[in-house]
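With one protein chain withheld, the remaining protein chains of the complex are depicted in position.
Chain nomenclature is as follows: A, B and C, assigned in order of appearance, with residue numbering initiated at 1 for each chain independently.
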Amino acid sequence: MKAELQALSEAGVQFVALTEMHARDFVARADQHDRDGSFPVENIEALKSSGVMGATVPRQLGGLGVESVHDYVVGIDRLGRGDGSTALAVNMHLFRTWFISRAWREATALGDEERAGHWERLLREIAAGRTVIAAILTEPGIDHLHLRTEAARVPGGWSLTGHKSFGTGSPAADLLGIVCRYRDDRGDWRFALAHVPTQSPGVEIKNNWDALGMRGSGSHDVVFMNCFVPESDFIDTGRWGEYNERYLAGNAVGTLGLVAVFLGIAEAAREIAVSFIRGRRRGEGSRAMAERFAIQHSVAEIEIDVAASRAMVDRTGSAMDAFFKAHPQGSLPMDELHELMKDFQCTKWFVTRKAIDIVDRALTLSGGAGYLTRHQLSRLYRDVRAGPFMQPFSPNEAFEYIGKVTLGIDPVIEL
Amino acid sequence: MKAELQALSEAGVQFVALTEMHARDFVARADQHDRDGSFPVENIEALKSSGVMGATVPRQLGGLGVESVHDYVVGIDRLGRGDGSTALAVNMHLFRTWFISRAWREATALGDEERAGHWERLLREIAAGRTVIAAILTEPGIDHLHLRTEAARVPGGWSLTGHKSFGTGSPAADLLGIVCRYRDDRGDWRFALAHVPTQSPGVEIKNNWDALGMRGSGSHDVVFMNCFVPESDFIDTGRWGEYNERYLAGNAVGTLGLVAVFLGIAEAAREIAVSFIRGRRRGEGSRAMAERFAIQHSVAEIEIDVAASRAMVDRTGSAMDAFFKAHPQGSLPMDELHELMKDFQCTKWFVTRKAIDIVDRALTLSGGAGYLTRHQLSRLYRDVRAGPFMQPFSPNEAFEYIGKVTLGIDPVIEL
Amino acid sequence: MKAELQALSEAGVQFVALTEMHARDFVARADQHDRDGSFPVENIEALKSSGVMGATVPRQLGGLGVESVHDYVVGIDRLGRGDGSTALAVNMHLFRTWFISRAWREATALGDEERAGHWERLLREIAAGRTVIAAILTEPGIDHLHLRTEAARVPGGWSLTGHKSFGTGSPAADLLGIVCRYRDDRGDWRFALAHVPTQSPGVEIKNNWDALGMRGSGSHDVVFMNCFVPESDFIDTGRWGEYNERYLAGNAVGTLGLVAVFLGIAEAAREIAVSFIRGRRRGEGSRAMAERFAIQHSVAEIEIDVAASRAMVDRTGSAMDAFFKAHPQGSLPMDELHELMKDFQCTKWFVTRKAIDIVDRALTLSGGAGYLTRHQLSRLYRDVRAGPFMQPFSPNEAFEYIGKVTLGIDPVIEL
Partner (left out) sequence: MKAELQALSEAGVQFVALTEMHARDFVARADQHDRDGSFPVENIEALKSSGVMGATVPRQLGGLGVESVHDYVVGIDRLGRGDGSTALAVNMHLFRTWFISRAWREATALGDEERAGHWERLLREIAAGRTVIAAILTEPGIDHLHLRTEAARVPGGWSLTGHKSFGTGSPAADLLGIVCRYRDDRGDWRFALAHVPTQSPGVEIKNNWDALGMRGSGSHDVVFMNCFVPESDFIDTGRWGEYNERYLAGNAVGTLGLVAVFLGIAEAAREIAVSFIRGRRRGEGSRAMAERFAIQHSVAEIEIDVAASRAMVDRTGSAMDAFFKAHPQGSLPMDELHELMKDFQCTKWFVTRKAIDIVDRALTLSGGAGYLTRHQLSRLYRDVRAGPFMQPFSPNEAFEYIGKVTLGIDPVIEL
């Protein structure tokens, strides 16, 4: 029995092995990128070369063929152990790719050759390492149901204008996956999902990410000014101001990946603490550090939190696989999606919170050493604190959402 | 997706359906048995009739054929929702039966017809509802590695003398599964497992169980005075004062069942609270109770704890299945057993603690009503508090054990 | 330095010494009253004889002259160590008496001889042990700002009709202090405080208190049916549906006393656990229980919670003394009252919650023994759970209240 999360599918096992290899490499440079606030371009290049950036592309289109959400999330966990910033960026690419693969399978099954072809071309580019996506949702000071980035109809497509924040992975991105709003024929606001090449005129990636942690994630603001989006890259997703299928499904999968990053960080901190303790041998007149009960007690607290966090990610990942398997195509039932999202929100809150606690205890176990800048834990302590900010939902909203779904109340957060 | 635990095997699904049926019945009498401190004999009779008492007996011997620890534990969880006391007693029978079935399979595979026949006869009795086992380990004031109940060699077998406590299920038991010590030829203490018919001369079940909760569990003291045990019902299990395979394997499986009882109690309390809230409709000048955020917040806290507890039981149950599948017979590696036990101890501590928290919050949500004797929650609050006392390990020992295994230190608790 | 709370005034020191003496006596009978659900009449008689029931009556009127809220609360804490049920009942008498003494001082200072005389007569009766008050506020299913017990004007006074619950101390009461509502001349609802002799026609004390804990507190329902209240015993306190001075001041003081009961229970549990551990000496091959780190760790957790709880009660008690000293008579400023109530609500939530945790840990430290009915801890575990239900506010409301006052929002709870 291995306590750590294990991939269940063959493709997953291959993917996870690759991510473990990369993680061992990334860890060596993580502190430097943290100090400089620089984006680890070389990590993304290495991930392209090994095929990890095409992990969720089907095999027949040149990818690794990871279909299981569970297994995809296990790989992200491994990357998180090596470098949280890189893992965040990779997640924003791989989860979008996962949905594109699903759209391709659906179009293929329905015989919609045009859409199938459209998605196939994109997926082959991704598998070949020529296209990296950054999915960007958040806007400053606004919740997800009331985004204001706007698309106006122009000949052949749309013109996009707005301001996004937390554009994780944008420095490496070739394509930005954006949620915006537009007015339908009756003048009502609706949501759409748009793919915008980073090189498009009117796209500006502000190089302004400077934060407490995750300093290498390149989570810059991104501004769109009259940016052209062709019709084929613009997809209606539902009524503005309301939950819709894509929002719930997309964020359940994508944000579970984010949660796995923080589990990976916590596991790294745990490993550092346990290794440190085991290395402190019996001295003159003193026991080995591992023989002190206070130390054993703190280690046990870490183990319990790690075990619980893993169990939740494991179970939620499997629940997502079961859900998508039960609904291979077509409309996803909203009530089941809310149940899935609720389950995931329990996992998200728990795991991101416990990850902070785990790193905190590892820091205590390190003695004063872990508080010094040169110690890896001093970075992990800052990186791990980003967890609860991942959307949806922040802690300020998560309890309301979970409670409302449980009690059968409309789960729109009252703002 | 169903959030509650689900059986994975066909036999498990059948078993769980039966336990759900029984649970709905048991709940009606649980408060009365609690008030009277009476053992629910009729529940055990019903469980014999339906075949539940033979759940872990192989199909070919007349049982339901539940081999999966995971699934067996899911059924215990369901019984726990109906009546914790009954569920505790059933667990002490079913987990012993599970190990006897495993011993029968092993003897059969090895061609050891004598032992296979011995176990087959017992298992057929169990499946027929003619034999109920109560496994009793604990002795007052002594830890499990230093038990003092003693067997002395007599012609044809052994003579057993000692004092056991927490004899859960003893009022319904036909056979008591007892751990004792004896001296080998060199005079060193060793452990043995003995099966003693309740009707044997020298067995006295004190009817003295009177506790805060689990009042219907019949957890009486049991005294043995020069009680004869034939050689065939006496099995050496290892050196006294040390962990051994049977202890670790037996208690991992058996105590996971106990933990599931408390998860079931917590789920029952959650259900009561949620139903209560949903039933409190909008009044004159006031909102429906479900619309109050403070209520939603507390409900969310419950949901998170329930979700985490289920995930841990789910994962640990599956880990046990994987372990026993990897070792279908023969010696069980001690290092893997300690890893398994450590994982389980994380689950045990977490789930029994969270179960208390869940019932506590349900009580708060009920307003003053839940504090009244006539309210089911006032029983659940007392029942659920038994969780951390289940052995091994109590909270006073669990952290030391978990810490030591993690740090690679000998995990014997220092007393 | 003594870690436990200490009275600061001379009268307080005398009062606390008496309560300590009584507590040592009460503890011997507490388990019996718990089993029987009987009200400890003999305890109240003893408290009358020693003068404790006149503790908050001024010296010149025959009482002990305890004016300090802080010190009065310290005495309640001591009673709580002996018998929580008795302490609850005494508190409902002493805090009302404290306010009557304050009203007497104010009337005297203002030269209002009629009211001064009215209060003086009552206070002398109380000091003489001839009058015991039970203050009863709560009504089933209604919050405190919307009580429905109603007074209708009749010649010479009022006619009272309604249903109260949690009438703690009612079996010993000669006078019931009741909050009701009535219509003023314009037909608007207003609150009033009425004193009703228990012997009045139309008063019925239902002997129906049967709860998880605090079983000796006599917290019966009390029904009023066309009960006459003379004008002199009927005092307007403000607009119905709104906070008023008397409500905030009265409940801050009175409920702080209730909180002290639970601190006393926690201290008793702590004392039991520490004594138990110190008594478990070194055995053959084992250390003394006190030498085990896991035990030391749990004890330390208890000490921290006890220390924090004492500090909060200490500081809030002193803050109340400072407040009433700054406002010896006349109108009490509502904004300061809300600040005082907010501070108190922090203390209430914290201390009643920590008291539960402390008893819980003491139970764990006791091993299985504390779970048995015959062990005092099994009662304390049930008694202490009443804490969070004390009004105002339950946990469901307290956070909203504290948050609103802090943020400068109208602190009426949204129901």
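Note that a contact is a pair of C-beta atoms (placed from the backbone, for glycine too) under 8 Å apart; a residue touches a chain by one contact, two chains touch by 3 or more.
Because the structure is predicted, anything quoted here is derived from the model rather than measured.
S.K.: Which one, C:R78, C:K164 or C:R310, makes contact with the chain that was left out?
M.R.: Reading the full complex, the residue touching the unseen chain is C:R310.
S.K.: Of C:D112, C:D174, C:E291 or C:D357, which one is in contact with the hidden chain?
M.R.: C:E291
S.K.: Of the residues in chain B, which ones touch the absent chain?
M.R.: Missing-chain contacts on chain B: residues 293-294, 297.
S.K.: For the chain that got dropped from the picture, name the residues of chain C it touches.
M.R.: Per the touch rule, chain C residues meeting the hidden chain are 1, 3, 274, 277-278, 290-291, 293, 295-301, 303-304, 307-308, 310-312, 314-316, 319, 322-323, 336, 339-340, 342-343, 346-347, 349-350, 398-404, 406-409, 414.
S.K.: Kindly note down the residues of chain A that lie in touch with the hidden chain.
M.R.: 138, 141, 146, 165-166, 210-213, 285-287, 292-295, 298, 356, 360, 363-365, 367-368, 371-374, 378, 381-382, 385-386, 388-389, 394-397, 399-400, 414-415
We adopt the following convention: only the chains that are shown with their structure count from here on.
S.K.: Check the residue numbers that chain A and chain B use where they touch, and answer same if over half are used by both copies, otherwise different.
M.R.: Chain A vs chain B: same; shared/all numbers exceeds half.
S.K.: When the mean CA coordinate of each chain is compared with the mean CA coordinate of the whole protein, which chain is closest?
M.R.: B
S.K.: Roughly how many whole angstrom separate the Cα centroids of chain A and chain C?
M.R.: Computed from C-alpha means, the inter-chain centre distance equals 52 Å.
S.K.: Can you list every residue of chain A that touches 2 or more other chains, as numbers and ranges?
M.R.: 293, 297
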